[in-house]
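Complex shown without one protein chain; remaining protein chains in place.
Going in written order, the chains are labelled A and B, and every chain counts its residues from 1.
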Amino acid sequence: MHQELKLSLETLKKFSDDVPGLGNFANRALVSDYEGFVSILYNDIDLIVSKIEQNPELYKNDSEDRITIDIINQLCAMGYVASHEKKIGGHTDMLVEKPPKTWLWIGEAKIHSSYPYLFKGFRQLTTRYTSGTNDTNQGGMLIYIRQANTQNIMNKWRDYLNKINLRASTPFNLNTSPCNQNPLSFYSIHIHQRSGLPFTTRHIPLVLHFNPEDNS
Amino acid sequence: MPLQTLLNNLRNRNIPWPVMSTSFKYHGLTIGRGWDVTVAKLKETFESSSPEDQQKQLSSLSAIYKEILLSCEKSARFFTVDENIVSQFFNKIDNLVIPDSPFKSDYPNLISEDELNDIDLNIYLTSFSSTSNKATLIFCSKRLTQERIDIKATQFEQSVQDILNDFSEVIGIKNHNRQHFDIVVIDKTSNGIEIRLDYGKSIPSNDREASFRHIQNYLQELISEVIETEFILSPPIDLFPVINSLYHSDDGRICELAFTTETGSIKHEKMRRRDECLRSEAYHKGGSAAVDGNLSVYKIAATWEYTINDKLSTQPELLLPGVVRMLSQTNTSLNDVIISNCASLNDYSFITGKLEGFLEQNESNESTET
Partner (left out) sequence: MNQMNQQKLKDNIYLHFEKDWGKQSTQFSTCVEIFDYLSSRPVSQLKHLTLGSLKNAVKNHYSDIDMLTAIQYLCGDAIPVLSLHFEFIDDNDQSFDLGNHEIIEAKKEGKLVHPGTGEYIENYEEKVLMYFTPGILVKKAHN
């Protein structure tokens, strides 16, 4: 006899492979503060990133914007108010809002070519787009890496940020710390130029290197 | 009574948690999410309190426990008694003797499991109190109850697990003895007797009937001894007419209803939303209108909001558990009601007050008609 599907919290887990983000569906509804909102968003972004990383060959010719729009579309499918190119001080790569609250998360996306280039993105994120106030004091750098050895690149990026901080004429008191969810990601926290409050950035790599050595 | 004993007694009575937590809050006791956290918090507070405060906390818990024994989760039956008999009873109340028993020595505490297993199935008068107008008698007895337990395959060795793993769910029915506190109230003002059967809601109706009869028989003997004349209880007051009166009133929130229609069906409705009444639910109204409101209701449950103070309230419930054949029988009688979700005698009396009101209303309607 056919049994009607019960929609329990357990069911969400069972269907999470078939419906992207379903494993986090209840958690999204339960969010009660800005920290929680960002935390769940990172879970969802990590899920999307890992799916993209499963097929790097599909993205090998894509532009920064094309990959970013793919991520945005998948966030929209989960019900997020997520947009690309929405103007906040400039055209943001990724903006996620939580109406009717004033919570914002802004992400800057860059295809890695050099560390100064990544730093340019970091400056856009932290001085142009974000205000660094209470409900907007977290953002992300999404780094699309087509080169080999993502770990090495991220380590060097982290070192670059630390060196810039030490050399800056106006110190921005930057500290970095590891990310517990993903060993390739890390967090930086510094004093936001505008608000004077701590601003946390999660640096998230997308592993898009694709150079199979089995040419047959 | 030691703190742990009191807390165990309360916890083992399976009182609805909203009722329990309201009681605790009313008495200014610290509570948490659920029993485990609440017990831990109460113990912590107790251990860090002065002896005087500890005594106050124990008194509060004792008071809660005694009120719970008198009013919580009961099935009730009502009898009218000749006023002479009632007067005689109160005049000779000193003849009332509480026989020695393990129940009496440990009251209001529960007797031990071993003692409970050893004791017979008789009813024992365990305690009583009286004022000039009201006598409250407490009877204890042992009754067998069944508990439904989910059985996990992992509890057993591999060979048993292999068999049980074919099943999506394995349920065991466990019999165990439970001590019941049944209450009899003899009221001089109303010339009435009320019998409250403990755990009324969880006892099947046949067993409820048998248990009531057992108490009634014992009560008859007891009163006969006190007044030194043979006393027989009249049949209990028929509560079936209250069902219709309650349904057609606008009192209370109807949360359960069972009825037949002239179009030949039997319906059973339950309102799952705690703030809505079946009378005004769209589906019920539509169905009722389709048959011109000609519903024969045989079972009804209603709740009321009972305000304790500006922060606390309970939702006591009155269930009149009729069965469909009562609509077709001439000699039918609904002898008992189930009163639940009461935190104290106050909300219990509130519910019995409602019942009395409907009974009086029916009586006056009948006399107007004649």
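Points to keep in mind about this one:
The rule we apply is simple: a contact is a pair of C-beta atoms (placed from the backbone, for glycine too) under 8 Å apart; a residue touches a chain by one contact, two chains touch by 3 or more.
All values derive from a computational prediction rather than experimental measurement.
Contacts of the undisplayed chain with visible chains (whole complex): A, B. If you put the hidden chain back, the residue from B:P16, B:G287 or B:G357 that touches it is B:P16.
Not every partner is drawn; the one left out touches subunit B at residues 14, 16-18, 20-21, 33-36, 38, 148, 150, 272-274, 276, 282. What subunit A contributes to its contact with the hidden chain is residues 4-10, 13, 15, 18-19, 21-22, 25-30, 32, 73, 76-82, 97-99.
By definition in this document, only the chains that are shown with their structure count from here on.
Centre to centre, using the average C-alpha position, subunit A and subunit B are separated by 58 Å.
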